[in-house]
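Only a single protein chain was left out; the remaining protein chains are all shown in position.
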Amino acid sequence: MLQELGNALSFVILAAILPPLILFISKFFRPSYPHSGKLTTYECGETPKGSAYVQFNNHFYLVAIVFLVFDVEVALLFPVMTLFRDAVLKGGPEAAQVFLLSFGFLFILFVGLIYEWKKGDIDWIKVATNRKTALESGELKSRKIPAEQRTV
Amino acid sequence: MALVDLFVLSCIVLGALSAAVVAFHPNILYAAIALVFSLLSVAGLYGALGADFLAAVQLIIYVGGIIVVILFAIMMSENIYRGRFVEGFRRFIVPFIISMVVLVGLVRLMRRAGWPKTAEIMNLPSTGPIGQALVGPYALVFQYVAIVLLSGLIGAVVIARPHYTETKGDGT
Amino acid sequence: MNGHFASNIEMYLFLSSLFFVFGILCMLTRKNAIGIFMGVELMLNAAALNFVAFQAFHRASPLRGNWLHGHIFGLFIIILAAIEAAVALAIVLRVFAVRRNIDPDQATELRG
Partner (left out) sequence: MAVFSVLAAVIIILLFAMPVGGICTYIERKVSADMQERIGPNRVGPLGLLQFFADGIKMFLKEDTAPKNADLPIYNLAPILVMAGSLGAFALIPFAKYVIGADLDIGVFYIMALGSLISLGILLGAWSSDNKWSLLGGMRVAAQIISYEIPLGIAVLSIVLVSGTLSMSGIVEHQAWPNGTAAGGHFWNVFHNPFLFINFFIYFISALAECNRTPFDLPEAESELVSGFNTEFSGMRFGLYALAEFADVIMFSCVATAIFLGGWHLPFVNIGELNIGLRLGGHDLTPLIQTLIMIGVFLAKVSVLVFVVMWIRWTLPRLRVDQLMALCWKYLIPIGFVNLVGCAVWFWVFKGASMLQVTSRLLGVH
């Protein structure tokens, strides 16, 4: 088994040394005439304005967090799922055990997904939902959207 | 020196160097990338120790999940990736003493302990046994993990949810 | 030592203690919540590596059966790290949204 892991590793190592190797070899053939126009960042022909590091939509982050939890779930279900076939073909109570445990696990996290769904956290445009809840709770007085929040 | 020894040695060297970078590099982004390499070296050691499933889990959850979330967090908070956190030398004195004491203590403990120090590592398939354990003696913990995951999910989302008064950004 | 790095438990334990120590250093010296979090990740990795190493070197022991307890504990540590990452970084983001920086020394509103 260590042998097989070594085989897989040799693929990854070969794939990882290819880019530097190719770039190194092509160094001897390609021209290199840098000047300031070439070295600026490309911004559709305009002179770049400001820093490239802009503030992001929080939703990227929210999606990443939800992903993290579901990733753990999928990873944890893999070893359990491998047992199901043998358990069913052998008969007996193990199949029920595997079925109930793994799908109980799945169901509990599915509740989380439904919660997110209802709260509108997996909708990309969420301002409207938040405003609605804020209006209902009285936190937000006016129905009018401020001008800086209108762009979505 | 067999190939596996070379592999373990290089993993250890890579892990130690990148862990040092994580601890000391002034740029937080470089520290995060060094963290990737230290995690990869630990995954390599898992592979060498016959825990192939755990190595893949380490790759999927740590490198594919946690590191991406850390990078997102670094990107989200402007001012921190460009800033060089140059701490004064004084800030290092007490932590350095503490950590040296811990390191010396750990290594002394390790050398003195009475466990078998060398053994042939058996490389048996580990996915099936892990699944057996998850539905056998660890069944309750398995369900408990689901509940912890659920509460963590809801908690994190409630905390991170963009508030309507704070929605800025360009929507992309 | 004598050239057998792969079959000597001390190599793994040495790396894990290094990880632990660097984690402590990282936690104590960084003025940045994300940096502190990375230190925690290093320490968790040290613990998981310890568990897996002990499992590999004690696998044949008849006392412990064939349950692979070490691997299970490593798995749970990784899972816990993931949940911790989700919650901790959500808090970091919230603190950043309120205070515009993430130095934990300055976030002292909740101090009694």
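Every chain is named by a letter (A, B and C) in the order it is written, and numbering of its residues begins at 1.
Keep in mind that, in the parts below, contacts are C-beta pairs under 8 Å (C-beta built on N, C-alpha and C of every residue); 3 or more make two chains touch, one makes a residue touch a chain.
Computed from a prediction, not measured in an experiment: that's the story for all the values here.
Remark: the absent chain touches shown chains A, B in the intact complex. In the full complex, the hidden chain is touched by chain B at residues 3, 29-30, 33, 36, 52-53, 55-57, 59-60, 63-65, 67-68, 71-72, 75, 125-127, 172. Although one chain is not displayed, chain A still touches it through residues 1, 3-8, 10-16, 18-20, 22-23, 26-27, 29-34, 36, 38-44, 52-54, 56, 60, 63-64, 66-67, 70-71, 74-75, 77-78, 81-86, 88-89, 95, 99, 103, 106, 110, 113, 116-117, 122-125.
The criterion applied here is as follows: only the chains that are shown with their structure count from here on.
The chain pair with the larger count of C-beta pairs in contact, out of A-C and B-C, is B-C.
One inter-chain figure worth recording: chain A and chain B are separated by 18 Å, centre to centre, where each centre is the mean of the chain's CA atoms.
In chain B, the residues that touch at least two other chains are 4, 7, 48, 50, 53, 57, 61, 65-66, 69, 72-73, 76, 124, 130, 132, 134, 145, 149, 152-153, 156-157, 160, 163. In chain A, the residues touching two or more other chains are 58, 61, 65, 68-69, 71-72, 76. Residues 75, 79, 82-83, 85-86, 89-90, 93 of chain C touch chain A in their complex. On the side of chain A, the complex with chain B involves touching residues 1-2, 5-6, 9, 51, 53-62, 64-69, 71-73, 75-76, 78-83, 94, 97-98, 101-102, 104-105, 108-109, 111-112, 115-116, 119, 121, 125-127, 130-131, 134, 140, 148-149, 151-152.
Interface residues of chain C facing chain B in the complex, by the touch rule stated above, are 3-15, 17-26, 28-32, 34-35, 37-39, 41-42, 45, 48-49, 52-60, 66-72, 74-76, 78-83, 85-87, 89-94, 96-97, 100-102.
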